[in-house]
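Apart from one protein chain that is not included, each protein chain of the complex appears where it belongs.
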Amino acid sequence: MRTLIFRTVAPFLSSLMILFSVFVLLRGHNEPGGGFIGGLIAASALAIYGIAFGVSPVRRAIRFHPMALAGFGLLLAAIAGILSIFSHVPFLTGLWIYPKIFGVEVALSTPMMFDIGVYFVVFGSITSTALALEERERD
Amino acid sequence: METAMAFLTGLFFATSLYLMLSKHIIRVLLGVAVLGNAVNLTIFTTGRLTREIPPIIPDDAVVPIDAIANPLPQALVLTAIVISFSFFAFLLVLVFRSYQELGTDDTDEMREAEPVDEPAPPLGY
Partner (left out) sequence: MTFYALFLPFVVALFAPALTRILKHNAAWVLALAPAALFVHFLGFLGAVADGGRVTGGVQWIPSFNVNFSWMIDGLSLTFALLISGIGTLIVLYSGGYLKGHKHQGRFFSFILMFMGSMQGLVLSDSFLMLFVFWELTSITSFLLIGFNHAEERSRRSAIQALVVTGLGGLSLLAGLLVIWNITGVSEMSLLLSTGNLLRDSPFFIAAFVLVLGGAFTKSAQFPFHFWLPNAMEAPTPVSAYLHSATMVKAGVYLLMRLNPVMGDTVAWETVLPIFGGVTLIAGTLLGARQTDLKLMLAYTTMASLGLLVMLTGFGTEGAIAGAVLYLIAHSMFKGGLFMVAGNVDHEAGTRDITRLGGLAGAMPVTFVAALFAAISMGGLPPFVGFLAKEEIYYGLAKGDTWSVVFTIVAIVGNALMFVLGFAVALKPFLGPKVETPKHAHEGPVLLLAGPVVLALGSLFFALFSGWSHEHFSTPMASAVMGHAAEITISIIPHLGLALYLSLGTIALGVLLYLSLAKIRSGMAALLAGIGWGPDRGFDQAIVGIVKLSVAVTRLVQRGRLEFYITATLIFLALAILVPMGIAGEWPAVPAFPDLYFYEWLLVLIAVLGLFAVIWARNRLTAIVSLGIQGFAVAVYFMLLGAPDLSFTQFMVETLSVVILALAMTRLRLSPQDHRSAVQTVTDGIIALAAGGALTLLLLRVLETDFDASLTEFFNEYSLQIAHGRNIVNVILVDFRGIDTFGEIAVVMTSGLAILALIRVLPRRSRSALSEPPKNPQNAGEAV
């Protein structure tokens, strides 16, 4: 699998896919997309990168253990739910704020935070699995 | 339309079950992968089918204008796909590991939990 072409293209492909996954994640609320699909795309990106260069560079690239990312995602989703406590509404009720950042109105919401959590859980869990299997591939 | 999907779903089921009836654990695994698709198709089909119009509200409307595809089964199936994938990955690793540990891919020979000559329990108190 480690042909020159593949190894040359892989970094660009992976970066583009990661970028695309974030795009898909953020537009998910209004267009097709969302956390699940975004997480899967990001996981595939890392899988490709791993196949091209081996597992260690991937692990270095993401800095954290993928399961830690998944745990972070689950925590984020839980926090998105618990935030509703401060507004005296039931668990996981959607809350929206519209702050102005550089003059542009940005919609921030707990469902979005929740979706980012989903993204990280899917991304982390599947990357962890793929990397673990790839790692064994070589020993 | 739904009829065709019903028959196709049935075929998915029959294929996956046939694979799962094998003694070979790798075929059981393939069967589980197909079974996931079969179940997803079932949920999707029972929600009734609509061609080509995704359940997205147009920019200038508050509610969908045309008849759109049923979003509920889609939401259910979306999570089901991811879950069945993680289940599949887990099974794959389990198969992999049990093959390493037990040195066989024949389910009949995997008798760790239920050995062939298991002694009868004691009859005392």
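Labels A and B are assigned to the chains in the order they are written; within every chain, residues are numbered from 1.
In this text, a residue touches a chain if its C-beta (ideal position, glycine included) is under 8 Å from a C-beta of that chain, and two chains touch if they have at least 3 such contacts.
Quick caveat: nothing in here was measured; it's all calculated off a predicted structure.
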Left-out chain, listing which of the shown chains it touches: A, B
Hidden partner interface residues of subunit A, rising order: 24, 28-37, 40-41, 43-44, 47, 51, 55-56, 59, 66-67, 70-71, 73-74, 77-78, 81, 91-92, 94, 96, 107, 109, 111-112, 114-115, 117-118, 121-122, 124-126, 128-137, 139
Subunit B residues that touch the omitted chain in the full complex: 1-4, 6-15, 17-28, 30, 33-34, 37, 40-42, 44-59, 62-64, 68-72, 74-75, 77-79, 81-83, 85-90, 92-97, 99-101, 103, 105, 107-108, 110-111, 113-116, 120-121, 123-125
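By definition in this document, only the chains that are shown with their structure count from here on.
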Touching residues on subunit A, where the partner in the complex is subunit B: 30-32, 34, 36, 40, 122, 125-126, 129, 132-133
Residue numbers on subunit B that touch subunit A, as the complex places them: 54, 56, 78-79, 81-82, 85-86, 89, 93
